[in-house]
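Everything on this sheet refers to the single structure shown next.
Only one protein chain is missing from this complex, and each of the others stays in its spot.
Should a chain be cited, it is by its letter among A, B and C, assigned in written order, with residues numbered from 1 in that chain.
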Amino acid sequence: METLFTLDFTVRDYECDLQGIVNNSVYSNYLEHARHEFLKTIGLNFAELTQAGVFLVVTHTAFHYRKPLKSGDAFSVSVAHQSSSKIRGEFLQRVIRQSDDALMLEGTVRWASIDDKGRPIKSLQVAEALHNAAHTSPQL
Amino acid sequence: METLFTLDFTVRDYECDLQGIVNNSVYSNYLEHARHEFLKTIGLNFAELTQAGVFLVVTHTAFHYRKPLKSGDAFSVSVAHQSSSKIRGEFLQRVIRQSDDALMLEGTVRWASIDDKGRPIKSLQVAEALHNAAHTSPQL
Amino acid sequence: METLFTLDFTVRDYECDLQGIVNNSVYSNYLEHARHEFLKTIGLNFAELTQAGVFLVVTHTAFHYRKPLKSGDAFSVSVAHQSSSKIRGEFLQRVIRQSDDALMLEGTVRWASIDDKGRPIKSLQVAEALHNAAHTSPQL
Partner (left out) sequence: METLFTLDFTVRDYECDLQGIVNNSVYSNYLEHARHEFLKTIGLNFAELTQAGVFLVVTHTAFHYRKPLKSGDAFSVSVAHQSSSKIRGEFLQRVIRQSDDALMLEGTVRWASIDDKGRPIKSLQVAEALHNAAHTSPQL
């Protein structure tokens, strides 16, 4: 899968726990923020979709924690994507420390599109935007 | 794997996001808190271990999100465990909604014991406590 | 102001930061959760009010941090309230460590009732429930 988007971050001290490293749960925040910013670049606004009754929900995540981020670390989060249908897809995301290009975490995030009753619904807007992104974006 | 421990929670409104459901990353917090409370029941204090230079770190997580928790939901988080060696193990955890016993999330969390340089170290205290727990605890 | 409600908590490790103490911002979460649970006891559900277009928003907070909570501390958060009008009021809240009744934090939280355009609106339901609570609840 090709990288479609990359976002830069800096660790904030409040994200570190009593081990002095970024708490595991915070990576989930980082990856979500990178996905939502990516969605905006292809014309999809998560908050607007939610208000319109299209709920993009995460159905499965698998995170491989390789090295811990620490206070002040600058890092990038990449986003790749493959659709498996018009209502499901999977993101592949990597967290790379900028000082030495070390791979800190890689994860997969599967999503589905549901309505406000929790039933799967096709969203052509979402499906097309993701399909086009995967076929036209240059390697970043 | 038998359930070794169960902890009850109530969703707090600040844990819900603009979709009106508990944000994905918060489950990671719930599961961690249940694990740490379980560790205390078998004589292991996460904060004290950390101060003593024994870092129990998460190396891999896989979460299957089945149904979303909402504002005010009461739920339980269970903890099961199997050791794979004296420096590694895996927790199996489930989030159950109390009103109807619905399975909301199940996840596996692999851990390793490392020192302050990030090198694997055996912790007999940790290994024995977990081994004993898995062989003596009654089903809860 | 008399105490109308008290809620018990235990510090969760992920709430502690690299100083090994509960991060300042987390007290805001604790106080909010205690307020929302108090509101439920007087028939006001924050999530339902929000869905109904009545937004109770915080307009001012003042927190006096006296002693830091640490990993594993059990503590209580109290809620007192005085209305200043049908669209505004002020909560007084205290965080008390259970092991020694030490006062860890005291804070005031002013709120207003607004609509989805941000304009002040009277909510009789909210005003009456809070008025009745302050005049009928026994000291807890």
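The working rule: a residue touches a chain if its C-beta (ideal position, glycine included) is under 8 Å from a C-beta of that chain, and two chains touch if they have at least 3 such contacts.
What you see is a predicted model; the values in this text were computed from it and never measured.
Chemist: Hey, which of B:Ser71, B:Gln93 or B:Ser113 is the one touching the hidden chain?
Modeler: Checking the options B:Ser71, B:Gln93 or B:Ser113, the one contacting the hidden chain is B:Ser71.
Chemist: Any idea which of A:Thr3, A:Ser71, A:Thr108 or A:Gln125 touches the chain not displayed?
Modeler: A:Ser71
Chemist: Can you work out which residue in B:Cys16, B:Leu69 or B:Val95 touches the chain that's missing from view?
Modeler: Answer from the full complex: B:Cys16 touches the omitted chain.
Chemist: Given the full complex, what residues of subunit B touch the hidden partner chain?
Modeler: Spelled out for subunit B, the touching residues are 13-14, 16-18, 20, 23, 25, 71.
Chemist: Taking the full complex into account, what residues of subunit C touch the chain not shown?
Modeler: 18-19, 23-26, 28-29, 32, 47, 50, 55, 57-65, 67-68, 118
Chemist: Please identify, in ascending order, the residues of subunit A that touch the omitted chain?
Modeler: These residues touch the chain not displayed: 12-14, 16, 20, 29, 32-33, 36, 40, 45-47, 51, 70-72.
Definition applied: only the chains that are shown with their structure count from here on.
Chemist: Calculate how many whole Å lie between the centre of subunit B and the centre of subunit C, each centre taken as the average of the chain's C-alpha atoms.
Modeler: 29
Chemist: Report the inter-chain centroid distance for subunit A and subunit B in whole angstrom, where each centroid is the mean of the CA atoms.
Modeler: From the centre of subunit A to the centre of subunit B is 24 Å.
Chemist: What is the distance, in whole Å, between the centres of subunit A and subunit C, each centre taken as the mean of its C-alpha atoms?
Modeler: About 33 Å separates the centre of subunit A from that of subunit C.
Chemist: Hunt down the residues of subunit A that sit against at least two other chains at once, touch-wise.
Modeler: 18, 23, 25, in rising order.
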